[in-house]
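First the structure, in the form of structure tokens, and then the observations on it.
A single protein chain has been removed from this complex, and every other one stays in its place.
Then we have chain A:
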Amino acid sequence: MVMQIRLDTVTADYRVGPIRSPKILNAVSTTVKSKSFSAVVGHTGSGKSSLLKLTNGLLLPTSGQVEIGDHIIKSENPKKSVKAARKKVGMVFQFPESQLFAETVEKDIIFGPLNFGMSVEEAKVIAKEVIVQVGLEVSILKKSPFSLSGGQKRRVAIAGILAMNPDILVLDEPGAGLDPKGKKEIMSLIRSWHEEKGLTTIFVTHDMDDVALYADEVIVMEKGSIAFQGTVRDAFRDADRVRNWHLELPEARRFQLKLEKEKAVSLPRVCLTLNELADVLIEVGLA
């Protein structure tokens, strides 16, 4: 199934109460390829979350159009296409555990599938499948979501989205507020789910090491526009450019640049992980 996301000169306003920030996204055009795993990064207020919200009609474009597969979301008559798009796009919000509400974990997980017209039996089967997928025991399904720990709640909330069987998975800082181990587990379960189901995945993050470790592509947002879109390696090639985006470098790349400067050498490749760096160092005979 081809599930690409295409934005065609999309402009969008963001509004909270009486305060309205016009053009939080300004004439953005981009294509996120089917089955790609992309990270969206950028300074606070650059429009990352708005970009995500466009993909399932929680934010509507004031001009331009959003294409999700073959559904087109425009500012006029969005209702039907938005509904279709929401079925395709599973969206995990920041701190998704705050959306849990049902008496049992199972009821919470099947909430989404039922809304999209799945039968209770089917949904329950899927609930069993996804709860294992997110690394929890099946027995937890009968527990109240409010009796779980923070990390478990996060997994349950993500399971609730996965249970909808989306073709596109959109996540807003899935690892925020978790300890390094929990974060790593969440990120790798998302990555493995992505591989297994052949999804198109987009996630927002502030952690460049997440980008380096998990993403294939990066979209850098700056002041409501896309400043860069391409492979992770290209994104982190030029340190000055990264600084201009108000971003950090991944740990390994930062170390690599420092090493190159101090030893006055130039390594042949951009290294994103410590393993890559070690390999390259052995290759050139520095280690």
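Criterion: contacts are C-beta pairs under 8 Å (C-beta built on N, C-alpha and C of every residue); 3 or more make two chains touch, one makes a residue touch a chain; residues count from 1.
Rule of thumb we're sticking to: contacts and distances are computed from a predicted model.
I notice the complex is incomplete. Of the names "Heme NO-binding domain-containing protein", "Pyruvate dehydrogenase E1 component beta subunit", "Energy-coupling factor transporter transmembrane protein EcfT" or "Deferrochelatase", which is the UniProt protein name for the chain that's not shown?
Matching "Heme NO-binding domain-containing protein", "Pyruvate dehydrogenase E1 component beta subunit", "Energy-coupling factor transporter transmembrane protein EcfT" or "Deferrochelatase" to the record, the invisible chain is "Energy-coupling factor transporter transmembrane protein EcfT".
Who touches the missing chain here, A:Gly42, A:Gly64 or A:Gly160?
Reading the full complex, the residue touching the unseen chain is A:Gly160.
Of the residues A:Thr11, A:Asn26, A:Gln65 or A:Gln99, I need the one that contacts the missing chain.
Hidden-chain contact among the options goes to A:Gln99.
In the complete assembly, which of A:Phe111, A:Trp193 or A:Phe255 touches the absent chain?
Answer from the full complex: A:Phe111 touches the omitted chain.
Tell me where the left-out chain touches chain A, residue by residue.
With respect to the unshown chain, the touching residues of chain A are 15-18, 53, 56, 58, 83, 86-87, 89-91, 93, 96, 98-102, 111-112, 115-116, 146, 160-161, 164.
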